[in-house]
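Have a look at the structure below before the remarks.
Missing here is one protein chain; the remaining ones are kept as they sit in the complex.
Per-chain residue numbering starts at 1, and chain names A and B are given in the order in which the chains are listed.
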Amino acid sequence: MEVKDLIKYLKEYDGRELKIMEVCGTHTAAIFKNGIRDLISPKIKLISGPGCPVCVTPTAYIDRCVEFARTEGCHLFTFGDMMKVPGSGGSLSENKSPEDGKARANITIMYSPFEVLEKAAADPETTYGVAAVGFETTAPVYALLIQKAAELGVENIRLITALKTAIPAIKWICDTQNDIDGFLCPGHVSVITGSRVYDELAEKYERPFVVSGFEAEHILAAIYRIVRQIEEGAGKTENMYKNAVHTDGNAKALAAIEQAFEPGPAMWRGLGMIEDSGLYLKDEFSKYDGGSHELYEDMELPAECCCGAVITGRINPDQCPMFASGKCTPMNPFGPCMVSSEGSCGIWYRNTH
Amino acid sequence: MCVAVPGRVTEIDGTTAKVDFNGNSVNVNIGLVEPKVGQYVLVHAGCAIEVMEKEQAQEIIDLFADLEALS
Partner (left out) sequence: MTQDNQKRIITMAHGSGGKSSAELMAEIFGKHFKNETLDKLEDAAVVEVTSGTYSIAQIAVSTDSFVVSPLVFKGGDIGKLCVCGTVNDLLMMGAVPRYLTCGFILEEGLNIDLLDKIVESMAIQAREAGVTIVAGDTKVVEGNGGMYINTTGIGQIPKGRKVSSAGCKPGDVVICSGNLGDHHACILSHRMDIHNNIESDCAVLTDVVEGLFAEEIEVKAMRDVTRGGLGTILNEIAASSGVRIELDEESIPVSDEVKGFADILGLDPLYMGNEGKLIAVVPGDQAEKALEAMKASEHGKNSAIIGRVLEGEGTFIKTRLGATRRLDVLYGEGLPRIC
């Protein structure tokens, strides 16, 4: 079998209309970049799930980060994605540029959270914050950072966490809507969790869960397997990213998460509160916590905003009245799904306007 | 949700490794994996999250072999 055979099969698919959700934002981006929709039958609908940590971040979290970054003696490190997410008093980016009477937010864009360790050790007078967003993939990185900081006796590091776990969110989606025919499972989350976390879901909801990598070939192969499973009436886990994903995941990473964090409720923009879908620093590491608890409040979205329906794949971004009327654009975003480079709305806008 | 790319380990020093991505060398934390020099690791946010057994080209070839076996 070759890639052209896959494309031919998927292009000529003429069965019932299928809805396949890609949970991961990096998949959403790869699907657009590779023009995957153009290669498959219009009867196979790819819908984008809640898998962009930036998109599901509530306003209260951004406000906490801004507050920290504007406190004298504090310096915030963040991934570039977070800079433009609107908070109630502006985004991190807007708070970098001082307005009248406001303290300038002290922010550095990082590639790796480990950059903070060196900076904090060299400058004990300053408190270094990390905007610790992410899913299962990134959580062990923060866990290692904290362990290393404790080991080296570096105490001036604070994590402001908005860590979420994708598996409870997928479960939530399965419980609340039954029109999704199959899931393209997040490859890099699965590296940590292992592919077996989907077995229970596949069995309970009788739908295919196929783990995919991020090359065009990976994604086409995974879509093909989902379609084939549906055609055969199967609903099981399949791993199409064996080079990186093992059945049991990465044991060391899982142990690191377990050691540093405990689950708790988390606020997902557009979905609401989901029990046990957040990760919070354990008490023994509380001195590294930069105030991460109870950041649940979200901005009041205009009545016509359909963030939730977009994130859960009930509608495409262009079906939201705010999107369609140009009230929410990448230049002037309301919801983070428009802000983030991985957000469904932002990706959709860039590729259709 | 998570950008991660494979790179080749060129040097190991304790829990840090130098990883090469097409001529770009980055210091990577290897606290979550146990790679050997010459192996490929999947790197996310400056941290190796898994050792990859195959190069990407070989992996794609094997992927199609897997598909064949499943069909």
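Note that a residue touches a chain if its C-beta (ideal position, glycine included) is under 8 Å from a C-beta of that chain, and two chains touch if they have at least 3 such contacts.
This one's a predicted model, so the numbers in the text were calculated from it and none came from an experiment.
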Residue of A:G49, A:P86 or A:P168 touching the missing chain in the full complex: A:P86
Residue numbers in subunit B that touch the chain omitted from display: 1-3, 5, 7, 21-27, 43-45
Interface with the unshown chain - residue positions in subunit A: 3, 7, 25, 32-39, 52-54, 59, 79-81, 83-84, 86-91, 93-94, 96-97, 99, 109, 111, 115, 133-134, 138, 216, 220, 297, 299-300, 330-332, 334, 340-342, 346, 350-353
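Note that only the chains that are shown with their structure count from here on.
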State, to the nearest whole Å, the distance from the C-alpha centre of subunit A to the C-alpha centre of subunit B. 21
In their complex, what parts of subunit A are in touch with subunit B? 1-3, 6, 23-26, 51-53, 79, 111-115, 134-135, 137-138, 140-141, 144, 148, 166, 186, 188-189, 191-192, 213, 215, 217-218, 221, 224-225, 228, 238, 240, 242-246, 250, 252-253, 256, 342
Subunit B residues touching subunit A in their complex are 1-4, 6, 29, 31-33, 42, 44-47, 49-50, 52-54, 56, 59-60, 62-64, 66-68, 70-71
